[in-house]
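Left out: one protein chain. Kept in place: all the others.
Our next item is chain A:
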Amino acid sequence: MEILLQNFDLLIFLILIVLGYSAGTWAEKRHYRSINKREKELIKLAVVTAEGNFPPGRVADSTLVSGSVVVSIDYFKRLLAILRNIFGGRVKSYESLVDRARREAILRMKESAKKQGASMIINMRLETATIGRSANKKKSVGSVEAIAYGTAIVMNK
């Protein structure tokens, strides 16, 4: 018992790592399952980055749609990134984070387009931003924001 009290900060550090790893992995798996399922459901709704060019009379309505999401890092991912800061190389632990954010943002944009009855989104753009810029400094938590926006097109039947 005494050893635990003497090395209290070490203990908290280990607990946070284990918690970060288990909770982070669980959340990520769940998120990917949901992303894959929703991507399948919305696959018929085309998203292109090209500017659309339609014959007169084909387009009934066009509106701006956007979807944005913020995903936070967990303690374990942060530890891996900090260690990467020492040795250099690909920060693999953040790759899935950015990937999830981008796909989720696109999905949210598609969902909002679908609600308006659109059949496609043209001119799609993606942007990312960091929240909590110096996440590898002490006592700060980093998050990534991804925003996807484009023009939803409702066709005339």
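Operating definition for what follows: a contact is a pair of C-beta atoms (placed from the backbone, for glycine too) under 8 Å apart; a residue touches a chain by one contact, two chains touch by 3 or more; residues count from 1.
Following the convention adopted for this analysis, contacts and distances are computed from a predicted model.
Asker: Match the chain absent from this complex view to the correct UniProt protein name in "ABC transporter ATP-binding protein", "2Fe-2S ferredoxin", "AraC family transcriptional regulator" or "Peptidase family M48".
Answerer: When "ABC transporter ATP-binding protein", "2Fe-2S ferredoxin", "AraC family transcriptional regulator" or "Peptidase family M48" are compared with UniProt, the left-out chain turns out to be "Peptidase family M48".
Asker: Among A:Ala27, A:Val59 or A:Ile82, single out the residue that touches the unshown chain.
Answerer: Counting the whole complex, the residue in contact with the absent chain is A:Ile82.
Asker: Identify the residues of chain A touching the omitted chain, counting contacts across the whole complex.
Answerer: 2-3, 6-7, 10, 13, 21, 25, 36, 39-40, 43-44, 46, 76-80, 82-87, 90, 92-93, 95-96, 98-99, 120, 136-138
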